[in-house]
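Pasting a structure here, questions to come.
Right, chain A next:
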Amino acid sequence: MLDVRTLSLLLQGAGVSLLLALGSIACATLLAMALCAMAFSRWTAVRAFYRLYIYIVRGTPLLVLALLVFYALPALDLKTGPYVAGLLVLTLYVGALFAEVFRGGVLAIPRPQWESARSLGLPPGAMVRKIIAPMVVRYALPPYINVCVMTVKASSILSIISVWELTFAAREIIERTLAVFTVLGLAGAIYFVMCFGMDRVGRRVERRLLAKGFVGAPV
Partner candidate 1 sequence: MRYVNWLTAYGPTYLNALGWTALTAVLASLGAIVLGCALLLIRLTAGRWGKRAVDGYVQVFRNTPVLLPIYLIYFGFPLIGLPWPAVVCGGLALVLQNGAYVSEILRGSFRAIDRVQFDAARSIGLGPWHTFRKITLPQVLVYSIPSLGNQVVLLLKDTSLLSAITVTELTMQAKLLTEQTGAAYEAFVVVAVLYLVLVSATEVFFRAAHRSVRWTH
Partner candidate 2 sequence: MIEIRGLKKSFGATPVLRGVDLHVDDGEVLALVGRSGCGKTTLLRCINFLEEYDAGEILLDGQPLWYRAGPDGARRRVPDQDARRMRQQMGIVFQQYNLFPHMTALENVCLGPRFTQQVPAAEAEERGRRLLNRVGLADKVDAYPAQLSGGQQQRVAIARALAMRPKVLLLDEITSALDPELVGEVEDVIRSLLAERIMMILVTHAVGFAREIAHRIAYVSDGLIAEIGTPAQILEQPRDPTLKDFLRRIR
């Protein structure tokens, strides 16, 4: 029952899923930093745009966003395939999630630490880099890891817009061979390993950062 070809297809699919997830995590992190800056902007219009963006992205199912992008891209005359559409959608979606995580991290910084930072009189760039960013990292790291794991799971939705990854491969195989339980069981196990593994790695990173007295325990 355990076909080598099946297994190899699934593992290749897993590789694609992982690449998609990691790629969007990287892009989404950058996007989220920009969005988060917008969330704290001086201008009401910018903050309102942030809130609107979050509202729309969090209130619409990922699949609907994906289908919109999928249908919209050819219409916009961009010569792209499902992979780019998938990466774009995932980035836009996860970027919103990361932005909220970062925003939460900023808000979690206790006021006394803001005040000490400001009293040091550093220029804004250095202040952000050396003082605020490390504190945000400390508070935002656990939910950040959660969103990363969510991204891996969300990548499976892209299978519906014809992105060939693990779930797509599994469905293909099932429709051919009807070995539903084994194939999906295997695919599930592979996802489990990826997600659980990512969670574990994240927790180890978190422990390392705290152990170095990175920012210390929360006040």
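In picking the candidates, the idea was that all candidates are chains of the complex that A comes from, given by their letters.
In this text, a residue touches a chain if its C-beta (ideal position, glycine included) is under 8 Å from a C-beta of that chain, and two chains touch if they have at least 3 such contacts; residues count from 1.
For clarity, every value in this text was computed on a predicted model and none was experimentally measured.
> Pick the candidate touching chain A in this complex: 1 or 2?
It is candidate 1 that touches chain A.
> Can you list the residues on chain A that touch candidate 1 in the complex?
55-56, 58-65, 67-68, 71-72, 75, 149, 152-157, 159-160, 167, 170-171, 174, 178, 180-181, 184, 187-188, 191-192, 195-196, 199
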